[in-house]
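Missing here is one protein chain; the remaining ones are kept as they sit in the complex.
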Amino acid sequence: MDAILLQILNGLDKGSAYALIALGLTLIFGTLGVVNFAHGALFMLGAFCAVTISKLFNLSHKASEPSGVDFLGNPKYEDVLYVEDWFGERLGGWMLDWSVPLSILFAIPIMIGIGYVMERGLIKHFYKRPHADQILVTFGLAIVLQEVIKYFYGANPIPTPAPEMFRGSFDFGAALGFDANTIIYPYWRMVYFVFSLVIIGGVFAFLRFTTFGMVVRAGMADRETVGLLGIDIDRRFTIMFGIAAAVAGLAGVMYTPINSPNYHMGMDFLVLSFVVVVVGGMGSLPGAVLAGFLLGVLESFASMNQIKSLLPGIDQIIIYLVAIAILLTRPRGLMGRKGVMEE
Amino acid sequence: MLGLNKKDTTILIVVAVLTMAAPFILNPFPTNSSLAQFNAGYPDLMQRFVIYGIFAIGFNILFGLTGYLSFGHAAFLGIGSYSAVWMFKLLSFNVIPAIALSIVVAGLFSVVIGYISLRRSGIYFSILTLAFAQMSFNLAYSVLSNPKFNLTNGETGLQVYGSDPQYLKGSGPDVTHIFGLEMRATETLKLGGWSFDFNVGYYLCALILLVSFYISVRIFRSPFGMMLRAVKSNQQRMNYTGLNSRPYTLAAFVISGMYAGLAGGLLAAMDPLAGAERMQWTASGEVVLMTILGGAGTLIGPVLGAGFIKYFENIFSKINDNVLHTWFAALPDGMEDFLITIVHPFVGKGWHLTLGLMFMAVVIFLPGGLVQGGQKIGRLFRRRGANAPGPEGEAARKQPAE
Partner (left out) sequence: MTKSKLTRRGLIRTGAVTAGGLAMPTIFTSQVWGQTDTGFTNAPTGDTVTLGFNVPQSGPYADEGADELRAFELAVEHLNGEGDGGMLSTFSSKTLEGNGILGKKVAYVSGDTQTKSDAARASAKSMIEKDGAIMISGGSSSGVAVAVQGLCQEAGIIFMSGLTHSNDTTGKDRKANGFRHFFNAYMSAAALAPVLSQLYGNDRKVYSLTADYTWGWTQQESIQAATEELGWETITDVRTPLAATDFSSYMTPVLNSGADVLILNHYGGNMVNSLTNAVQFGLRDKQVNGKNFEIVVPLYSELMAKGAGKNITGIVGSQNWDWKLENEKGDRYAGTNAFVQSFGTKYGFPPSQAAQTCYAQTLLYADAVNRAKSFNPCAVVEALEDFEFDGLGNGPTLYRAADHQCFKDVVVVRGKENPENEFDLVEIVEVTPAEQVTYDPEHPMFAGGDLGECNPGA
């Protein structure tokens, strides 16, 4: 029982990352009809926003007096952090500790900006082009983005810890009346889960309850008619692209304490997020979220020892097996609409 | 000639001349010049050019004609390689049975995978093929190489050991060969400062490429090819006329799977080692990129795309700072350092960056792929010919229709 609870927790947490990325991807599919292979790169860029902010906070200058010798025997000068100079030791220290959550403030405008530039500068010209061309150009862009990051940050993962108070884990078991240590869960992962629910809820509410959202939904259903009504649907879609980029970026920012980011993480998530979107059904936002959580939970269950001993290697292929099973029984994924990306 | 019309015959002859003379064409710079870095005429890379050319030609039969975008074709490449190496392990180093088996096994797998995947279309089809390929890769990398049942030898890659049975080997050579003629045998021709390599393996691959190319031309021009194009332009309408399109698409899928198997078999024949990475999604993606880059739906485009990507992978990645210094050594110091700083991010370990930029440049400026680029250049030279494009042009123009 406790093992099952635990894997559900795990799955929800894994699923929240999948769901967030897939949500952004399906927004772009649904609104612009573009196959965006650079979406994983946006996730990665978000993570590197956090890295950059924490690097900026860690900028330092040399102390005026040497305080020892370095590994080559030359005099060494202690580093003094600018943030501590400017904000004092207490506030500066707090900013360092909270650099990941603080990055969100910076990441939102940055990612919306990147999304905007990307759509206006590149994607716009590819609406009428075949999907194959969209794949080629966005894949090229993804490579370029990740190589640029690699050039500046190297290929090694960069540790970006969560704030002190969220490190460590919470003993669910004890709270629910099981033995101690049976169900423990890291605080930061719970934060991530809640955060993803907030973002998903926010995006849904935005589309559901604002006029802007209503127009966008109408545009998703029938772009031409909305255009004929004299509404500048293109401009709204550009903004949606920016929002999708921001969702991917925020997923990346908050993911950094879970796994140290590296330049390649976007590609690692790319294939998976496509599977999630398609299993959820093309053009369906709830489908993407549902599929994200579903695949996350199933993946967690497949990695249980009991199941692995029955079917060795099942944890390596479960996602793909489930994808095949679902697509064969439900032709358009869980909640897909007819005619989207079927040609 | 050979049942082809005049234009197709010309293309075939051009391809034949290009492949046969490749050792000359690809080695335009004298060995000791600083530009020798850009020479690609050494056996391994030439083999790769034609093998990936075959892979892309096959992929194009499916994608270029029917529009079905398979994201799992590398699985057949890998399966072909594994079958070939198993033939080496069990029979002998003769490449003929190995290549034959690799085509057959890849064909069988593509019947099964194609039968299931083709029940869906569009992106759903792509994801189904991707899922099959990723499962093959993951299993081959780990579970299928466990000590009790070692089918793939995992990370290390399947290779031939001295202790393998090789029942038919007898006194045959210890390296891959075709009836005693070793694949790696190379004759080097030295002409002044130039040096040209003629390699048996390369010419075997080149001949097979020509045959594959010829078959693909025939398919493109046949009623069957027409049927596949009909699937691409409007499958629904085709179904309404009472035609069942499934057998046609499945046939195309299997043919292109067999091409991939053939390419995999040839890779193993040139170098008897099969690694699981050959099946990874990045490898599937690579053939998609090759085809689109060269020009999907055109006859020669995929081969060009394959050459383009392999050239970057093998030539640009080898340009290190040391090489840059020798290039710019003649310049004044400040100038030299400046140029090196500029070029540095794009070569050596930055070769991916250049490749990514090239992808974007080609697709932005040449929507029809490299083939269209060739046409543009051609048109520059003969203005009047612009109104009468060759079969390549027709095919390229058909392409943008989804």
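For clarity, chains are labelled A and B in written order, and residue numbers in each chain start from 1.
Keep in mind that, in the parts below, a contact is a pair of C-beta atoms (placed from the backbone, for glycine too) under 8 Å apart; a residue touches a chain by one contact, two chains touch by 3 or more.
Since the structure is predicted, the reported quantities are computational estimates derived from the model, not experimental observations.
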| item | value |
| --- | --- |
| Left-out chain, listing which of the shown chains it touches | A, B |
| Candidate in contact with the missing chain, chosen from B:19, B:66, B:94 or B:138 | B:138 |
| Touch residues of chain B, complete complex, unshown partner | 2-3, 39, 42-45, 48, 138, 141-143, 145, 153-157, 159, 161-163, 175, 178-179, 181-182, 184-187, 197-198, 200, 203-204, 207-208, 210-211, 214-215, 218-219, 222-225, 227, 248, 251, 267, 271, 273, 275, 277-278, 313-314, 317-318, 320, 322, 348-349, 351-352 |
| Residues from chain A at the interface with the omitted partner, ascending | 2-3, 6-7, 9-11, 13-14, 17, 68, 70-72, 76, 150, 154-159, 161, 167-169, 181-186, 188-189, 257-260, 262, 264-265, 268, 299-300, 303-305, 308, 312-313, 315-316 |
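As a convention for this text, only the chains that are shown with their structure count from here on.
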| item | value |
| --- | --- |
| Centre distance in Å when chain A and chain B are each reduced to the mean of their C-alpha atoms | 34 |
| In the complex, chain A residues that touch chain B | 35, 122, 125, 129-133, 135-137, 139-144, 146-148, 151, 267, 271, 274-275, 278-279, 282, 312-313, 316-317, 319-321, 323-324, 327-328, 331-333, 341-343 |
| Touch list for chain B against partner chain A, complex | 63, 67, 69, 116, 119-124, 127-128, 130-132, 134-135, 138-139, 142-143, 146, 281-282, 285, 288-289, 292-293, 296, 345, 350, 352-353, 355-360, 362-364, 367, 399-400, 402 |
